[in-house]
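So the structure is just underneath, and the comments pick up after that.
Rather than the whole complex, this shows some of its chains in their spots.
We call the chains A, B and C, going by the order they appear; numbering starts again at 1 in every chain.
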Amino acid sequence: MTQYADNITAEIVAEHGITEDEYQIILDRLGRAPNMVELGIFSVMWSEHCSYKSSRAHLGKFPVTGEKVIQGPGENAGVIDIGDGQAAIFKMESHNHPSYIEPYQGAATGVGGILRDVFTMGARPVALMNALRFGAPDHEKTTHLVSGVVAGIGGYGNCVGVPTVGGETNFHEGYNGNILVNAMAVGLADTDKIFYARGAEPGQPIVYVGSKTGRDGIHGATMASAEFDDESEEKRPTVQVGDPFVEKKLIEACLELMATDAIAAIQDMGAAGLTSSSVEMADKGGVGIKLNMDAVPQREVNMTTYEMMLSESQERMLVIMKPGREDVAKAIFEKWELDVAVIGETTDSGRMVLEHKGEIVCDIPIAPLADDAPKYHRPYFAPEVRAQISGKDVAQPLHMGEVLKTLMGSPNMASKAWIYRQYDRHVMADTAASSEDPSDAALVRVHGTNKALAITTDCTPRYCSADPFEGGKQAVAEAWRNITATGADPIAITDCLNFGNPEREEIMGQFVGCVEGMAMACKALDFPVVSGNVSLYNETNGQAIPPTPAVGAVGLLPDMDKRMGYGCLSDGHILLVVGKTVGAMGASLYLKEIEGREDGGAPMVDLAAEKANGDFVRGQIRAGRLTACHDLSDGGLMCAAADMALASGTGIKLAHEAETDVPMHGFLFGEDQARYLVAAKKDDAIALIQDAKAEDIPLQVVGLAGGTSVSVNGAHAVKIDDLRAVHEGWMPALMTPIAEGAE
Amino acid sequence: MKSAVIVFPGSNCDRDAHDAIARVTGENPAMVWHQETELPDGTEFVMIPGGFSYGDYLRCGAMASRSSIMPAVIAHAATGAPVLGVCNGFQILTESGLLPGSLMRNAGLTFVCERTPLSVTNGNTRFTSRYQAETDLIIPIAHHDGNYFADADTLDRMDGEGQVVFRYGQNPNGSARDIAGIVNEQGNVLGMMPHPERAIDAKHGGTDGLALFESLLGSA
Amino acid sequence: MKAKIHVYLKPGVLDPQGAAVAGALRNMGYDEVEDARQGKLIELDLTGENADTAKSRVDEMCQKLLSNPVIESYSIEIA
């Protein structure tokens, strides 16, 4: 007979997302039945969101160390060394479910949360990125979700004054019922001023700072891990509201406090707020915790301990201070008009003890909450490998220029200016390249230096659906390539692994495949994973999203004067492709947009070629040989050429050699990996060709810059102006009809 | 030139303003917290930076313009000394009555960030003497409420007196008469939505904002 | 006909604007201000004569566009 405390039933336990087996573990660890507060605490700590119970077994496959890694996964964000005593701190996180329910606040609080992960560690946030996936453009909810999410991201990031410098946006019917909102934040700190969640010792005061606690988002963490059904709109009141004004003050106040030496450990209150922040610091420091709930700043009357511990009110932090230094925090937070209160202390009991209105309302050991959290080895199977498709298997179109126009005006290729115009990209005055600029990665100067961080987010869900393993490799490789194409050295990545229900074997198979592919690419490219986030159960009524392991990557450009972009093409420049072209068409943009099919295998990623070609390109950039460089990805060579032509206002005459066995459409639109389109003046091109030969790098002359059209073999011409019209026109046409009055 | 940058809770271009001034004048400006009641002794130039003071809640600039430092800024302006408000700073200047009119929600209702073509319509102010009149500039904007409004008489009077200093090439926000920046009647208080402090370096948004700070330095 | 719609935040939903306004008023010396909330007021000019029809149509508009049921409630007055 299972044991229950007063007022608790099997149903209540189930509502907390705790399985019967998990409940038995709780009984075992406590030696008694948990009360409501304790049950709530276990439920959030053991939710998928906080415990990674389905994914942990596989995340260990990622390489997480390296010469430049200061802190890998396990803290609030990853930390890498960028030289001169400075570090870049970054992480990406999902806010998928909340954004579907309330797009503005869901996206806004997603930005707020990821910023806190970064400034908690002592970094001043310097850049934001966002990776968005929406349903089909003509789905009834899409435009409403797009406008809300974009306004929310902008509303928050613009107000806190951190530039949103780039991102990616896909539309696919697979996201109709579950959009993805992944936000990434990057910050800068001095290597000797980094703050951790670990480091607490017994007898230290616990200080609460930021906004007051309300009843927001109670059970948000468990909701974020639950599958949707048609009734989920009913769950709406749990969505929390963000206050970017308070966040901005919190950033300044925390950085001011961090400039003192008063902090022992610090942690933002994210999902599961007060519970997870206090448990994580206690667990990492190996201490116990005692909180006086009466001292918690409260926004509403009569809040219970259960509510306070589970609340997800935003813009709050928990600081464990060195004894006697509470006044330092008080003075700073009062100056910034933020709440500040000593709410407890660390102990040597190894337990979490909560006292409210004179009664002990919770007394549980801390270790099981964190370490003994369930960890599942969920069964899975790998999807069947699909056959490769090459140009020869696909009918040749009549007019390549018309195909190009269709692709450049298609949802995934069309300009996203409608989105990024709503983001302040220039605040902090260090943005050297952002969404609007012809650069494969955003470039953000390290303030006061001539160095820049190169930042990109990438993932091609089409490939991951076709082949999780190759798709996982490709996501990492494309990010590495995008950083390389700017002339920067790729350093490390963060990720956001978005998948369906892991209790389904084929979904778990996608997850494992993607993770293993990513891990392999990270090892081959010396590109370790330093932080990340997993978002599972992205499915509605049994319909899962396409597997979407978003990668956010950071590199370093040592000398801004040697940066490379793809907007400086002029008449007479010679165009060349670095890397081998065989014309892989499986799961390509061409197949989807022109043939209306999504079948075929994903393009194979030859990681050795990826590394060799990338290192070659970077070397040529630094040698000053190139005038333009663009990685080849969606839509292949001709789309990359169109990007260059649009950005430069100069046409391109492409040449396809008839005698090769790659047909013209495979040559133009195939999505073979490890390739770059580069441009060089004639003399430099000759030297480039010689170097490539010497280093055994595949290199092919593919065209010449000039004129006002993009053409192939003197035919198939399409005017740059016509390309611009379709490219820039698609998204405004989609969004204009819904002028929403309400913010 | 001794300068001061006023910092409100929610200001977020204060560092950018500081760096632009330091670069052009060679002297670090004082960063003055909104709760102060006096400017540092000898302050010549005051800049109110952009951002979202008080979150832009209620009305942009409304709460900041009632801060305790503002009487000192108003008194400073009354002596004829130069005061520049950029973006949220412009909103604070109109809210505090130092400049006429008001900045309303953009006509397109969305936040707009872009590098905007501007023309200098009065090159004879102390803020613009280093620009040629009618020169075209590219300076970034980034705002939600930059739609300048004033009644027709005020607009006519400002046009007549040369108080309109910058106009947009392509009106991004619905501003009356394409107004991007104005000075007061005395010509010592300038408010503008575009961000000159984000256009002082060829690697970051160009250098078209430099001449504004150089003009100020030249006129001091 | 005119409809006045008052859109306000549901109780318990954080109201950052209201909190900032209350703080600013107290800073200005209005110590009697304990709390502030900010809502929207939307006025519509409507054709048609029937107040009941108008009210039910406006109710629909509120549900579909004018309010965000996740965080807001509304009330309608027809005059």
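The rule is simple: contacts are C-beta pairs under 8 Å (C-beta built on N, C-alpha and C of every residue); 3 or more make two chains touch, one makes a residue touch a chain.
All figures in this text were calculated on a predicted structure; none of them were measured in a lab.
> Assuming the shown chains are one of each kind, how would you write the subunit formula for the complete complex in this file?
A x1, B x1, C x2
The rule is simple: only the chains that are shown with their structure count from here on.
> Could you draw the chains as nodes, link the ones that touch, and say if you get a line, ring, star, complete or other?
If you draw each chain as a dot and join those that touch, every dot ends up joined to every other.
> Based only on mean CA positions, could you tell me how far chain B sits from chain C in angstrom?
33
> Centroid of chain A to centroid of chain B, CA atoms only: how many Å?
The separation of the two C-alpha centroids amounts to 36 Å.
> For chain B, write out the residues touching at least two other chains, lowest number first.
Correct list: 54-55, 57.
> Which residues of chain C are in contact with two or more other chains?
Residues 16, 20 of chain C touch two or more partner chains.
> Where on chain A is chain B touching in the complex?
151, 154-155, 158-161, 243-246, 248-249, 336-337, 420-432, 436, 445, 560, 739-741
> In the complex of these two chains, what residues of chain C are touching chain A?
So the residues of chain C in touch with chain A come to 7, 10, 12-16, 19-20, 23, 40, 42, 65-71.
> Which bits of chain B are touching chain C when the two form their complex?
Going by the criterion above, the answer is residues 54-55, 57-58, 63, 66-67.
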